[in-house]
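With one protein chain held back, the other chains of the complex are shown just where they sit.
Each chain carries a letter (A and B) given by its place in the written order, and its residues are counted from 1.
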Amino acid sequence: MEKELVINGYRKSFGKSLLYTLPVFLITFVFMSGGRPDFSDPARLVALLVTFAGMNLLYFLMHYTGRTDRYRAILFIIFALSLSFTLISNIVQMRNSMSFSQSDIVECRIPFCHLVIPMMIIPAAFTKSIIFPGSIIGGFADISSMVILWLFATIALGRGFCSWGCFYGGWDDGFSRIRKKPLLKKISDSWKWMPFALLLMVMLTAAMTLVPTYCDWICPFKAVTEFEQVTDTESAIKAGIFISLFGGLVVALPVVTRKRTQCSFLCPLGAINTLSNKITPFTVKIDNEKCTKCYKCTTVCPLFALSREDVNGGRVSVFCSKCGKCVDVCPNNAIHFGIKGVPAGSFRNFSRNLFLFVSFIFISIFSAGSIINTIQSLLNFIIS
Amino acid sequence: MAESFILGLSSGSVCLVTCGMVMFPYMMARTAGAKAITADLAVFLATRFLVYALLATIVWFAGQSLLRSPVFTNYTSGFLYIVFSIMLIWYAIEKRPSKTCPAAVVAKIEKRKLVPVFLGVVNSLALCPSLLLILTKGATQATLGKSYLSFLGFFAGSSLWFLPVPAIGLVKKKNVIETVGIFATGLAGTIFIIKGILMLIR
Partner (left out) sequence: MKKIKIISGIIWAFMALIIILILFPGLNSFSVALSKLPFMKINPNFAGGDAAFSYVQERCTLVVRKPVFDGLLSERKHGFVQLDWRGELPDVISDTIDFDRDGGSDFVVNLKRNDAVTVINPLSDLVTGLNVSVPTSYGWTVRVGLKRE
């Protein structure tokens, strides 16, 4: 551990790390407490303090140890678990069940998530309406807020959204970390083009049928959020698909490959986010002068964004989600967070500091509500 | 028609990548300028359109005489959908380095003006699983008009890929288009398998 810290070029002193954490400390305090903490509910206050302290500690450690992915992943995975917990508890409170019924569809009460966005585009252009039985504004997980959150984050972070904002990504990120070494090493990276094919298919089928087909037939996260009530053979087949895809792509394959296989091989929004990587200012750069072609980065990249050809060519592909795993593992500090237009090797610390600040502010505020709710519920459960 | 369009669109890219590489260099090598290429393309697409119209008529009448009972029609088409969809997925994932184009024989044709017509006929009649699926769909439609619509959707979906052909030489990553097309074909196969299963169980 000590040796790792010595070779890591981004490590800062204790005082400097504290100084860098101060802006995040103030911003997260204002957003989590609304500037005025609520002292009337002790459980909520404790939950808020734990979340606030935990997040700032993680950000401090990112600067103090110079490592990014390790601490990002902790928050990212907790976010995924807490969001599912919050969503399920909200749904169960509303309906006494994790499954939604025809009544929920008829009354447009289905919570919206960002994965629906690709399917909305063509129908919105042609029919001037949204093909989802949710709430346009107001209520739990409304369409307008989710679209704005995704849009802003994607413009700022590109595919970084998939590692710093997507509340599903934490599931396969978590499972991909269970084993220390992969059991299955050779996977053709041409599978990373599958989300584009799926994007094409779901956009077309949704446009033709005016039904969000990915949600209706494919989404593996139905298994940990909500799903259609099983009332006939068709809904049973759908439930079978959801569970199989969750078991296969979110649990089993990440465990044996140490890759985020759902994000790499299935997610159609991931394909759009990949394209948005072209506009975001932040990127990951390879300093050819320092790179010794050890290819450790290609082995650890969870999203097949770095091939040997990419390393030899001195560039990271558009599939990069800026998780920081390659940056952490590089023994020569040849890979670093960068800004487009700035040559590799220049402004390394500045680029990292700015990127971490932007992405951490996003994930911490976005995730705070569900993490606080989860801790509060657990505390209430323990107390009762 | 929507399903047929999606099927045509998903398999059209593979069709373009496998056949386009054989056909269009030949066509373009002999033509002078974009106008001539566009004319060749128009003849090629018109030929495909006519062949599909002919196929729609033949399979619908064949379907009418062979598959009269609606229950039988449902079961037969459900079963055929599943079989041909599995073939389509196999066709997509098969690890042959490059799929051969049935129109490769084009090099042997001497008469210049017949080339796009010949290419159109061969391309339309290449018995790929997508065509088998659309033949099944056409045969089991209630009216001849619906059979035409199915083939029209398939024609429109697959033809979209051929429209930018004069510019295809400019595309840098043809292998990406091919890979995405192969996956899309596999997914289209999966959709039709589910459709086949639903037809059998409903």
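Criterion: a contact is a pair of C-beta atoms (placed from the backbone, for glycine too) under 8 Å apart; a residue touches a chain by one contact, two chains touch by 3 or more.
Remember, predicted model here, so these are calculated numbers, not experimental data.
> What are the shown chains that the omitted chain is in contact with?
Hidden chain contacts in the full assembly come out as A.
> Out of A:G54, A:P182, A:G248 or A:P281, which touches the unshown chain?
Touches the omitted chain: A:P281.
> Among the options A:M98, A:L354 or A:L378, which residue touches the chain absent from this view?
A:L354
> Touching the left-out chain: which of A:I78, A:I91 or A:A153?
Once the missing chain is taken into account, the touching residue is A:A153.
> Looking at the full complex, which residue from A:S13, A:S97 or A:S129 touches the chain that isn't shown here?
A:S129
> Of the residues A:I74, A:M98, A:I187 or A:M208, I need the one that contacts the missing chain.
If we include the chain that is not displayed, A:M208 is the one touching it.
> Which positions on chain A touch the chain that was left off?
27, 31, 101-103, 105-108, 122-134, 136-137, 142-145, 147-149, 152-153, 155-157, 207-208, 210-211, 280-282, 339-343, 346-347, 351, 354-355, 357-358, 361-362, 365
Everything below uses one rule, namely that only the chains that are shown with their structure count from here on.
> Any idea how many Å lie between the Cα centroids of chain A and chain B?
39
> Once bound in the complex, which stretches of chain A touch chain B?
190, 193-194, 196-198, 200-201, 204-205, 208-209, 217, 233-234, 237
> In their shared complex, at which residues does chain B touch chain A?
Per the stated touch rule, the residues are 2-3, 5-6, 9-10, 176, 179-184, 186-188, 191, 194, 197-198, 201.
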